[in-house]
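For this view, one protein chain was removed and the others were kept in their places.
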Amino acid sequence: MARVDVIMPQMGESIAEGTILRWLKKVGDRVAKDETLLEISTDKVDSEIPSPASGVLLSIEVPEQKTVPVQTVIAIIETEGAGGVAARGGESAAPDVTGVSAGVGGGVAGGGRGVLEAGVEPAGAGAGAGVLGAGGPSGGRFYSPLVLTIAKEEGVGLSELEQIPGSGEGGRVTKKDLLAYVERRRAASGGVKVSVAGPSPGARPGAGAVAGAGTPVDDPALRKKYPSPAYEVLQMSPVVQRMAQHMVLSVQTSPHVAAVHEVDMTAVVKHRGEHAAEFERREGFKLTYTSYIAGAVVKAIKKYPLVNSSVEGERIIQKNFINLGLAVASESGLIVPVIKHAEEKSLVGLARAVNDLAVRTRARKLTPDDIQGGTFTITNFGVFGTMIGVPIINQPQVAILGTGAITRRPVVTEDDAIAIRSIAYFTLSFDHRIIDGALGGMFLEEIVQNLERFDSGTKL
Amino acid sequence: MAATTYIEAIGRGMREEMERDSSVFLMGEDIGAYGGAFKATRGFLEKFGPARVIDTPLSETAILGAAVGAALVGMRPIVEMQFADFVSCGFNQLVTNAATMHYRWHLPVPMVVRLPSGGYIHGGPFHSVNPEGWFFHVPGLKIVAPSTTEDACGLMKGAVRDNNPVLYLESKYLYRRVKGDVSGEVVEIGKGMVRRPGDDMVIITYGSTVQQSLDAADRLAREEGVETRVVDLRTLKPLDTGLILDAVRATGRVLIVHEDNLTGGIGGEVAALIAEGAFTYLDAPVRRLAALDTPVPFSPPLEEFVLPSQDKIFHALQELRRY
Partner (left out) sequence: MDGPSLSRPASGGLTSKDRLDLYYYLRLTRECDEAILRLYRQGKSVGGAYTGSGNEATAVGSAYALEAHDYLLPMHRDLGAHLVKGQTLRNIFLQQLGRAASLTGGRDGTGHYADPALKIYGNVSHLGAMIPVAVGIALASSLRDERAVVMTYIGDGGSNMGDFHEGLNMAAVMKLPLLLIIENNQYAYSTPVAKQSAAARFSDRASGYGIPGLTIDGTDVIAVYDACKEAVDRARGGGGPTLIESVTMRLHGHSASDDASYVPKELMDRWKQKDPLPGFERALLAERILDEEGRRALEEKIRREIAEAVRGAEASPSPEGPEAAEGVFAP
């Protein structure tokens, strides 16, 4: 007989902790390998966690509603028979140094170093020099002597420091911010396969439309300042907290510039109209505009690869592959599943990949792999009716495309006639550290042209 | 038993030292028959007699110089400057003679100079001075500044027993406003004290601003959940550098508060010590809150504008927290 640890997995890069939502088994129950053992929540996804082994649930180490760091042992299973994996259960890939799953697609530059660890400098090197200048005009932040001291002691490199959201004056990273980050960063990479099934129970009540924005919380000091019933004091859920942190971080890191182009989707609409029924019959799912847009983006990236990169200090890491993220709103907040190696896919392939991700997202069966390693992101706010939006870049990427609603609009044609077309506004938000207005505009226009001049003879 | 006031505690310190050691005697203007301008020595003449409670002519130079002479040959005088403001009349005796004699002659000069100091009493420019800045940087003088009844008594005893010239700063504002217990224990010169625990920020202060700082810290804790340590220096010279740096290492955010004027005040020295000794522990620049660089004005709204207050300290704390 052997003991197998069940650990809190890492559900994506930069995830450092998870919350136990519900134990589906109790101590003493038999469990089968891969049988769902519990449900967890992290800021990226809620997931069901399958049992890493068959046996009896010997102990539950972490109760429901408790949040623990990734890699914490949350339960122990006693297996029958010999040869159970003695230590960490699950098929974790070769552990990476930090938060990046080893499952990131084959050609990741730099091997297993995730975005947070990349560029870790020897303690103190350039800490002084880098403080004011690093990251360009809005990226350079001031770090107090204490923060640098702690960073040095904890082995937090300068580029890593730059990623940490700051609550101090002007967004400064304070001692408190840094210590909180260090706490969260106690993680090697996960790589445990998880499957997700069904909606999360105990969806947070109230708090409006944003999924899990907050639950009422008891805070006497704030209550005094903001008394009921005029005010409600809510606790931000982990998902929202992470979103907040990521968004703040992104805005602090990248000087955002947005370009909006109008795109005439009529050709695409026509093509889709002609092929949709046949496609659905054959593939078993609907062909969406997303696939066309994805294809146009992939093509445009090949021409302007700089928008498909990331920044490290003074270096630009340009990727020769395209992991296309498609932002999706879910019950547990914004998720960005990624199509790996989109550059290799045809329109059909993209359509299949898009659908596959959509299905698994809805079914809450996304793997950590599915949500890591993106190099470019498309976000579709058109579904909400938004005409023009200005999205926030998904770090560590340097650009994001936001697509607005397609509406039928009268336009003036070449020969000065009025025609009804399907028009949408696309917004490219890009990082002006490395992408200027010219490049941004040209890249976006390339996408537009790819769509407007879509070859009606394209076979699916 | 009724609580002792700050000024009574000073008196108790003097009285018990005089009872203990016959070489201790008092000199000053109006201290004998009149009991002192603030009544700090009421009853002393009756108890100890005119040989030990001496009413002097109006002559700060003579008073201070005579104290030096008497101390040189083995007595332990406690002299009173009627207001700290008048010590400048006898400045030379302190800085030329009292301060240098041990260094030059290896002879101790065990004298205490009582200095009723500070404002908040509508006294105007010449009855509100805080004189510590004038003497702080002169090698050879010690300076103490009690803020509680316990320390008023204890530091007086410590000062009398010290074999060096000790300037004893009494806050006039605290004379009858601070009441408390007095154990009669000697307080060692050179040791500060943490008056309020806390690890989020620290106020370093002394004298009249200690209570203001405690109030501001409590208010901040109530309103923002932040705990501010309050360090009462108690002795200004020599400073308790160890206590100061410990507090900085524990908290990383420092506010120095004193009633004395900002520029050239002791806060600058403390800030420099912190920069030298705890630079890598600082999460924010060291901040000082002190009186404006003006004489202390007479009319109450003017005086209020110039001097520190609990409210001003509170807002400085908030700013510091937000950095």
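As written, the chains take the letters A and B, and residue 1 is the first residue of each chain.
Just so it is clear, a residue touches a chain if its C-beta (ideal position, glycine included) is under 8 Å from a C-beta of that chain, and two chains touch if they have at least 3 such contacts.
Everything numeric in this text was worked out from a predicted model, so none of it was measured.
J.: Any idea which chains on screen the missing one touches?
T.: Every shown chain touched by the left-out chain: B.
J.: Among B:92, B:183, B:263 or B:299, which residue is in contact with the omitted chain in the full complex?
T.: That would be B:92, which touches the missing chain.
J.: If the hidden chain were put back, which of B:3, B:33, B:107 or B:272 would touch it?
T.: Spelled out, the listed residue whose C-beta touches the missing chain is B:107.
J.: Could you tell which one of B:31, B:45, B:71 or B:307 touches the chain left off the display?
T.: B:71
J.: By the contact definition given up top, give the residues of chain B that touch the hidden chain.
T.: Looking at chain B, the ones touching the missing chain are residues 25, 51-52, 54, 56-57, 59, 61-75, 77, 92-93, 96-97, 100-110, 139-140, 142, 163-164.
Definition applied: only the chains that are shown with their structure count from here on.
J.: Would you mind pulling out the distance in Å between where the CA atoms of chain A average out and where those of chain B do?
T.: Centre separation, chain A to chain B: 60 Å.
J.: Which residues of chain A touch chain B in their complex?
T.: 144-149, 168-169, 172, 174-175, 221, 225
J.: Can you check the complex and tell me which residues of chain B touch chain A?
T.: Counting only chain B, the residues touching chain A are 222-225, 252, 279-284, 322-323.
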